[in-house]
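Remarks on the structure that follows.
Every protein chain of the complex appears in place save one, which is left out.
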Amino acid sequence: MTYALEVQRLDKSYDGAPVLRHIAFGVEPGSTTAIVGPSGCGKTTLLRLIAGFEKPDNGTISLTGRVVAGDGWMPPHRRSVGYVAQDGALFPHATVGANIGFGLPRRSRKNSTISRLLEMVSLDPSFASRRPDQLSGGQQQRVALARALAREPELMLLDEPFSALDAGLRATTRRIVADVLAQARITTILVTHDQPEALSFADQVAVMSDGRLAQIGTPREIYATPISIATAQFIGDAVILPAHIDGNRARCALGDIPVALNNIQGKCQIMLRPEQIDVTTNSIGITGTVADIEYLGSEMLLAIQVDTTNNAAPQMVTVRRLGGATLLTPGKRIGIRVLGEAIAYRN
Amino acid sequence: MGLLSGVAVVAAAVLTVSGCSTSSSDDSGGAQTITVYNAQHESLTQEWVNAFTAQTGIKVEMRNGSDTELGNQIVAEGNKSPADVFLTENSPAMTLVERAGLFAHVNQDVLEQVPSQYRPSSGNWTGIGARSTVFAYNKKKLTEAQLPQSLLDLQAPAWKNRWAASPSGADFQAIVSAVLELKGADVTRQWLAGMKDNARTYQGNGAVLKAINAGQIPAGVIYHYYWFGDQAKTGENSDNVSLHYFKNGDPGAFVSVSGGGVLKSSRKQAAAQQFLKFITGQNGQKVLQTGTSFEYPVGSGVTANPKLVPLPDLQAPAVDPAKLNSPQVTELMTTAGLL
Partner (left out) sequence: MDANPSRRVTARPHLPVVLAALAVMVVAAAVLPLGYVIAATIDTGWSTAAALLFRPRVAELLTNTVLLVVVTVPICVAVGVTAAWLVERTQVPGATVWAVLLAAPLAVPAFVNSYSWVTAVPSLGGLSGGVLIASLSYFPLVYIPAAATLRRLDPAVEESARALGATPWAVFFRIVLPQLRVALAGGALLVSLHLLAEYGAFVFIRFDTFTTAIFEQYQSTFNGTAATMLAGVLVLLCLTLLVIESVVRGSARYARIGPGVARRAVPAQLGWRYTPISLLFLALVIVASLGVPIVSVFRWLAIGGWAVWNWDVVGSTLTQTLGFGLAGAAVTCVLAFPIAWISVRHPGRFSRGLESSTYISSSLPGIVVALALVTVSIRYLHPLYQSVPVVIAAYALLFVPRALVNLRAGLAQAPVGLEEAAQSLGVAPLTAIVRVTLRLAAPATAAAGALVFLGIVTELTATLLLAPTGTRTLSMQFWSLSSEIDYAGAAPYALIMIVLSLPMTYVLFNQSKKAAGL
């Protein structure tokens, strides 16, 4: 099966400073890939290379088997790639309708086509005569999407499309966009620094760090078996503890817990997800005291001081719990139980 | 405005401008055109041109400027100058161009129309008119007894801030050139230094006259025709002013000859000579007699406008027009700090 997008050994530097190092991955047709990473890790650069706005120093980029960069060059206006920028990049001098029809040949810019596209992104067809500065942020993003979709591209690139929207709008817009793209079955690549977005949106998640592709896999894989502590912390809440591993068990402040096998022995660090830590009011097994509670509405953050044996350093663990009726108050004694396996990492 | 209409407007503009300013020489077809570098008053030359074109059908394009500006420009242009004829208000600029060897010999029949004291002996240019230096004064500010006897009196401390002139103009510089020719460089230098201390400067003789009339300054040194010209119009710049003629061959009685010459490099020699002939002929000189310029005619025996003091009565000093040296005048005036 030919990848919709295949990137091989991609390098890019600016002024001598490397921004992308040996990036390689493939995207299956019709799927959605999220590229995540902290600011400055190179994900926007990667997107711009795929779009064709810049040329890579080394490596190749292929779209549906055709090499577009590397051993040959296809300029952006000939690639069948749609691009939605962070701020939408709508043309301020044109109406919404003119924006959407911009990339279409003149004869195809029919009102019916524009209306159809507007409806696809859940906007009323009357929007066609409005100007971009009359729209809200979310509406602008949707128009930008419709504009890109008008040309029925093979690949859709979204550069942090929701980051400028406020929380409520972000969720709605994201849902609409995801639906549109899924229905149209367009291969999509989304760049974001927001991890819930990446996890919910994509079939495949690529984690970037400092110009390199740290890990690529399904959301489940990345979440459950992150390749490094940094990735683990990036992709979700993580509880990191020092531990000593013997065989397939780790001894740590939360007791003796099973650990996934991966050839690490002796002193190391282990990672647990918050949902793996169960807190009960029965003070049996590993015990601790609730040091602080932070209420977050539907959830709360518990800071727990774990009891330590024989003068070991006191251990604080922060755990997220669903809120609601609770008997937990600061100072309360609780019991801690670990579910499932921890993941071990070298020190 | 759409892109296309914008381009159309600009294209039209460029065509209009280039059309408006096609240089002379349209030899194809009937009418010829000559280019005149004109330092005379525009209105006067325009009268000549109108009459000349009516008579001969030859068109004239004028480039207007001042004597020395145009003279120096012709010298700088050299034999590539587009000028066919050069007309001036005073002689020094003609001498400048003549010394650069750029004038063609004026035809004999043209030369014969003007008496020899009003043209150089070389015959490379000819006089077309004349004007007299005068001392203009405000009747209410100066009595006859207070008037100076000689132009050179004006350097005395008694005249501090009491007289005006326009030193940047070619007219006054011609007067200075007469002083230089008649009295030598040392006297001239001294006189100019006195002028720097005493005189108020204006831009143009018309401005001087206006200021005298308004009482801003009691007197000034200008040419006669400014007063007569203003009197013929509304008189609002001259009603309070009287003219005093120095006479007695004093430098202040200097009569400046306006010149006309044909450029050697001209490709329309015949037409150019014809223009000069017209100006110095009966019809051309009559313009000076009957027109509004009030300058003195010099050619074809035409007498001056009856309102003017007749030329012989002015007792002007004898000055060879060809000897008036403008570069030295400029240098002297620059050193004196007047330029």
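Residue numbering begins at 1 within each chain, and the chains themselves are lettered A and B in the order written.
Heads up, the rule we're going with is that a residue touches a chain if its C-beta (ideal position, glycine included) is under 8 Å from a C-beta of that chain, and two chains touch if they have at least 3 such contacts.
Just so we're clear, the structure is a prediction, and the values are computed from it rather than from any experiment.
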{"item": "Displayed chains contacted by the hidden chain, counting the whole assembly", "value": "A, B"}
{"item": "Candidate in contact with the missing chain, chosen from B:53, B:117 or B:168", "value": "B:168"}
{"item": "Residue touching the undisplayed chain, where the options are B:57, B:115, B:301 or B:337", "value": "B:337"}
{"item": "Contact partner of the left-out chain, one of A:43, A:147, A:170 or A:273", "value": "A:147"}
{"item": "Candidate in contact with the missing chain, chosen from A:67, A:89, A:171 or A:260", "value": "A:89"}
{"item": "Hidden partner chain, residues of subunit B it touches", "value": "9-10, 13-14, 16-18, 20-21, 23-24, 35, 37, 41-42, 61-66, 68-69, 71-73, 75-77, 80, 82, 168-170, 173, 200-204, 206-207, 209-210, 214, 216, 237, 326-327, 330, 333-335, 337-339"}
{"item": "Contacts of subunit A with the absent chain, listed as residue ranges", "value": "14-15, 19, 44-45, 51-54, 75-78, 81-83, 85-89, 91-93, 102-103, 137, 140, 144, 147-148, 150-151, 164"}
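Here, only the chains that are shown with their structure count from here on.
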{"item": "Whole-Å separation of chain centres (CA-atom averages), subunit A against subunit B", "value": "88"}
